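Can you read through this structure? Questions will come right after.
A selection of the complex's chains, in situ.
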Amino acid sequence: MKRIEAIIRPNKTDNLIDKLEAIGISGLNITEIKGYGSQKGHSETYRGVTYRIRLRKKIKVEIIVEYTEVDQIVAAIKEAVRTGEVGDGKIFVSDVENAIRIRTGEEGTAAL
Amino acid sequence: MSSRVIKSKFMQTILMTLTLVGLFSGLALAQDGQAAANAVAIDTIWTLIAAFLVFFMQAGFAMVEAGFTRAKNAGNIIMKNMMDFASGSLVFWAVGFAFMFGSGNSFIGSTGYFLQDAFANLGLDIPIAAFFIFQTVFAATAATIVSGAMAERTNFSGYLAYSVVITAFIYPVVGHWIWGGGWLAEMGLVDFAGSTVVHSVGGWAALAGAIVLGPRIGKYNEDGSANALPGHNLLMAALGVFILWFGWFGFNPGSTVAGTDLSIASIAVTTNLAAAAGAVMAMIVSWIKYGKADVSMTLNGALAGLVGITAGTAAVGNLSAVIIGGLAGIIVIYAVEFFDKLQIDDPVGAVSVHGVCGAFGTIAVGFFATEGGLLFGGGISLLITQIIGVAAVFVWAFGLGFALFKVIDAVIGLRVSEEDEIEGLDYSEHGADSYPDFMVNVKAEN
């Protein structure tokens, strides 16, 4: 099994879920994070003091899938969230050993 | 006894009597003076306290609008509400009040800029300053209504420009027509506390603004259906509604500008009953329509009832007030849906609450007024006058508002860029973050 993590722009979340729903993804998780990268932050002012915000709000979408599905999903993500501007984000793929569905106790692919 | 003596005695008596009467009258007048002065003082403190309550409605409007919109724009909403009152106070002092209450023709007043006039034409006993502050907070109310309908996408400079013009000109002219002795006043239009003068003017200008601006990004789908962009803080919105309701007790009963006019009591009662009925009916209808009692619609329902009763609050009975308020509470729901169907995006329902229910309330006077209302045997003439007033004000406020927003759009730009809108106006317009300590959902769930 593989873990696909996509760091994306928040306003693309809906697009992405629509797309993944369309290709029949059975489950995923969303986490709110702050990202540091080539996309620079911006400056705010508060009571006469200007300060730089170097982190940007990002969404991490995490999906555990059969390794055979990775390519299709990665392609779908790219399609759904790409704008071509700096800050579009990354996809990371890593290994997962096992998955267990708590409700039924099923393990492995059956648990997804 | 000689007749001379009798005459003399008679004369004496008469003289003395006259003297005494004179003396008495003099003292009595002095007396009268204190009592009359007291009456003026009573009217003055009543007017002032009412003005303070109406001022506080600014906080209510700010909380309702902020609560019904997204966290990323809260600071911008604060700024708009603060600045339309602040700049409005200045321009209304400079010219607005003169346009509205100065002597002039039946279209506009033209004396007393910067309050440099006694305004004897108003025939007031209370100090002109008391009347002026009361009118200032009213003017600011009309201006701030518009803010809600244009929330979350309006360029701040553009908003400021608009807000100066409405308080300086658009509102005062209507005010002159109806309250300043203008042509609608002459026709006998009844708009006691301003369903039309204040609320409809704000509401129709808001409609123009919402149309010129276009809907927020993501509000409508390609198939024409609407998405919810839920407000970020219903508790603040509710606080705002409570504050507005509270302030309305200054708005309506205060509009007597006289505490010695004891109808202030029954006005307070009709105001409260209409608001209550509006909230109850909006809750019931939303429950039936959506399966659950809708919070934001119920809050709007209370406001709708208040706006609806404002014209007739001194002219209708309690039962009529309940009916008017209840109907307004129903109407507001259908109005919100109606504008959504037209894809006119009004984040807080300002057009429905203030424009539509203001018009409804004004026309309702034609039916329900105990004196002159159709249902109470008064014939149709008042009703016709009310309808003419509503129509004329619609044409004026919507027309001028539309033109104004188009001009601002061309000159300054009325709408922020797409990127800024997505990022939120707090950052793009003010370089600020209203809730830096809280985690804010980066994408509302859907």
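Labels A and B are assigned to the chains in the order they are written; within every chain, residues are numbered from 1.
Quick note on the criterion: a residue touches a chain if its C-beta (ideal position, glycine included) is under 8 Å from a C-beta of that chain, and two chains touch if they have at least 3 such contacts.
Quick caveat, the model's predicted, so the values are computed rather than measured.
Overall, the file's complete complex carries the labelled protein chains at copy numbers of A x3, B x3.
The definition used in the following text is that only the chains that are shown with their structure count from here on.
Note on chain placement: the centre of chain A and the centre of chain B lie 49 Å apart, centres being C-alpha means.
Touching chain B in their complex are the following residues of chain A: 10-11, 13-14, 32, 42-46, 50, 57-59. Residues 422, 427, 431-433, 439, 441-443, 446 of chain B are the ones touching chain A in the complex.
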